[in-house]
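Scroll down for the structure; my scribbles are underneath it.
Moving on, here comes subunit A:
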Amino acid sequence: MQTSSNTAPIDLSVQEVSKHYTNFTAVNRLSLDVPKGSFFSILGPSGCGKTTLLRMIAGFITPDEGDIVIGGKSMRNVAPNRRPVNMVFQHLALFPMMSVGENVGYGLARRGLTKGEISKKADAMLERVGLPGIAGKRIDQLSGGQKQRVAIARSLVLEPTLLLLDEPLGALDLKLREHMKLELKQLQNEVGTTFVYITHDQSEALVMSDRVAVMNKGQFEQVGTPQELYYHPKTAFVAGFVGNSNRLEGVLTNAAEGKTASGLTLALTPTQPASSGATSMFIRPETIALSRQETEIASFANRLPCKVETLFFDGANSTVQVKEVATGTQLHVALPHTGQHSDLVPGETVFIGIRAEHVQAFQG
Partner candidate 1 sequence: MNTLTPKRLTLYLLLAPAILWLLLLIILPHVGMGMISFRERIGPGEFAGSLKQYRTFFEEPLYWNTFVRTAVMSLIATIMALVMAFPVAWTIAKVAKGRLKALMLAATLLPFWASELVRTLGWLILLRGSGVIPQFLAFIGVTDQPVELLYHDATILVGLIYSSLLFMLVPLINALETLDDSLIEAAYDLGGNRLNILRKIIIPHAAPGIAAGSIMVFMLTLGNYLTPVVLGGKSSMWFTEQIYTQFITRFNWEQGAAFAFLLLGLSSVLVWLGLKITGQRFADAMRRT
Partner candidate 2 sequence: MLNHKLKLSAGAVLAVFAFHAQADEQVLRLLTWADYAPQAVVDQFKKETGISVEVTLSNNEEMISKLRATGGAGYDLVNPSQDRITGPAKEFGIYQPIDLKKVKTANFIPSMLESTKKVTGLGGKVYGVPLFWGTDGLVVNSAKSKAADYSDLCKPEYAGKTAVRLKRPTLIGMAFSMGKDPFKAYANPKQYEAIMTAAGDKLISCKKNLKYFWESKDQLLNDIRNGEVVAAQMWDAGGWKLNTENATIKFIAPKSGALGWVDTFAIPSKAKNLDAAYKWINFISRPEIAAKVAKSAGSFTAIKGAENFMDEVMKKQLAESFPPAALKNIKWYPAIPAGLEEVDGKVLDKIKASN
């Protein structure tokens, strides 16, 4: 995937696009390229401007500045119904007054296909999304997941250059969401359509995407593969937003060492420009080694004796909250999946080890 993005033509190119509302800028000089056939996600907190950006691409909002190029053509003055783009809406927007088949066939009918062709194509697309033979059902007879698939089928059947999806899984319950995540990814692989996917759920973005843009306050903080974002966040926002982290505020004492407000000194990944000043330090819970014997963590740059405070059992995601003995700094530590240490009790003394490269510091 990484390689294909270098060679494949660009399907969507957003160039220096802005959208201002009265004394509020929703999207701020934002640029973005999405290669053909890729799954591109935009990840950001609520209100950061994701929907605004997507609606500009779809054509429902006109950008105040910049241009949007789809399939090599500028979309200036092109109405939504003439763009080679289709959208799956945040709340799906299925037509309740039509049957499932009519929903899926709606766009085809607008293109002037015959009834026979329409129903053939609609049936085939419904089968593709795993819903064979439901063309005659009413929308209100469908389950949440089925509606989801119909909404996607309705757009995909038009074979758009670009499919825009605005948090389409938001309304589903957790189990179904997990399931649909995988299914959507697989579907994209099969049809090969370029997907631009919006979400505020980092797990969705990480699982499905070839590339993810992390958005904040109308701008991209970082664009990269899920792995890059997870392991090499470029800003404090990305480090905090993608995955879980222990966040410790403090100051840099030199380029490779920081001191938290609580007084704990930590060896860390050497920071780039500055070597002093206020900093935020991030440590992922799963990078922290935990042991009852001090000897087992001897090889770590940071070795801290701690007291166990609370155990959070959550199956594979179980963590323990510990308190560093000397400074009282609180840290979350992931428990090994082997079940080791599941017998920890509050008040017990443990030792934790953290490598310097797993402590990421960001200025500001």
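Here is the rule we go by: a residue touches a chain if its C-beta (ideal position, glycine included) is under 8 Å from a C-beta of that chain, and two chains touch if they have at least 3 such contacts; residues count from 1.
Selection criteria: all candidates are chains of the complex that A comes from, given by their letters.
Since this is a predicted model, take the numbers as computed values, not measurements.
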item: Among 1 or 2, touch partner of subunit A in the complex; value: 1
item: Complex contacts: residues of subunit A adjacent to candidate 1; value: 58, 60, 79-81, 85-87, 89-91, 93-98, 106-107, 110-111, 154-155, 158
